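The block underneath contains the structure these notes are about, expressed in structure tokens.
Apart from one protein chain that is not included, each protein chain of the complex appears where it belongs.
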Amino acid sequence: MLFQTEVTLPPFSRGYHLITRHIEKHLSALPQNGLLHIFLKHTSAGLMLNENADPTVRYDFETMMNRVAPESHQYEHNLEGADDMPAHFKSSLTGASLLIPISGGRLNMGTWQGIYLCEFRNRSGSRQLVLTVWS
Amino acid sequence: MLFQTEVTLPPFSRGYHLITRHIEKHLSALPQNGLLHIFLKHTSAGLMLNENADPTVRYDFETMMNRVAPESHQYEHNLEGADDMPAHFKSSLTGASLLIPISGGRLNMGTWQGIYLCEFRNRSGSRQLVLTVWS
Partner (left out) sequence: MLFQTEVTLPPFSRGYHLITRHIEKHLSALPQNGLLHIFLKHTSAGLMLNENADPTVRYDFETMMNRVAPESHQYEHNLEGADDMPAHFKSSLTGASLLIPISGGRLNMGTWQGIYLCEFRNRSGSRQLVLTVWS
């Protein structure tokens, strides 16, 4: 292991937010070759890699995820509001961690790949990440 | 690599089962900092991290997953019953492995995160995991 650090993200509004640069800011000393693990310590938000260029992709993601986990469904777990249980379910679909190769001292993602924080709650505080780098 | 071991879970009924303590039982010697990989050797069950407190979350997960992959759909792959192909599909949604940071000698998950074995079959035997710890 090279290093491990915890990062507090700024609070985000509900939706899909590119955080690639925010992550890279905390990775000043990347090894030549290795691996970056990003872990989200929450169950009502998610992490994913997806298209980083066209903002309409993020709009469509919101629509599509709501179609898969509608707030109109009768949930048993609803104390925190209609967006609560759908948020847990969406988090199980995207997952809460990413593993990205490091090659030539940089994150070796495809041209169109960006790192997304998916905020599934209407109102949430800041989210915590654990970053771990191996070489 | 620090160590790698195979674990046989007890048979679970169809549904969502917290196995955090079961996993930790097999991890007596965690390093100060590192990573735990949990790998499920099956295609009709899944692993996920999700809300560990309220049992109604597990009830809602069953309902929601059945909504996404209904048994009433006309599947080509149906020799083992109506729950067979939905189980494979659900497994592709949750995934079959988890990677969790270790910090200060403990699994560094959020307060509300628990490790779930998702049993998607009506009747299944015990499931096999491979645990790998890096430091």
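We call the chains A and B, going by the order they appear; numbering starts again at 1 in every chain.
Just so we're on the same page, a residue touches a chain if its C-beta (ideal position, glycine included) is under 8 Å from a C-beta of that chain, and two chains touch if they have at least 3 such contacts.
Bear in mind that the values here come from a model prediction, so they are computed numbers and not experimental data.
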item: Touching the absent chain when the full complex is considered, from A:85, A:98 or A:129; value: A:98
item: Which residue of A:6, A:24, A:51 or A:76 touches the chain not shown here; value: A:51
item: Contact partner of the left-out chain, one of B:9, B:30, B:48 or B:85; value: B:85
item: Interface with the undisplayed chain - residues on subunit A; value: 33-35, 48-51, 54, 56-57, 59-61, 63-64, 67-68, 93-95, 98-101, 103, 108-113, 134-135
item: Touching residues (missing chain, whole complex) on subunit B; value: 1, 4, 6, 37, 39-44, 68-69, 73, 75-77, 85, 88-89, 91-93, 95-97, 99, 128, 130, 132, 134
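Keep this in mind: only the chains that are shown with their structure count from here on.
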item: Subunit A and subunit B, separation of their C-alpha mean positions in angstrom; value: 20
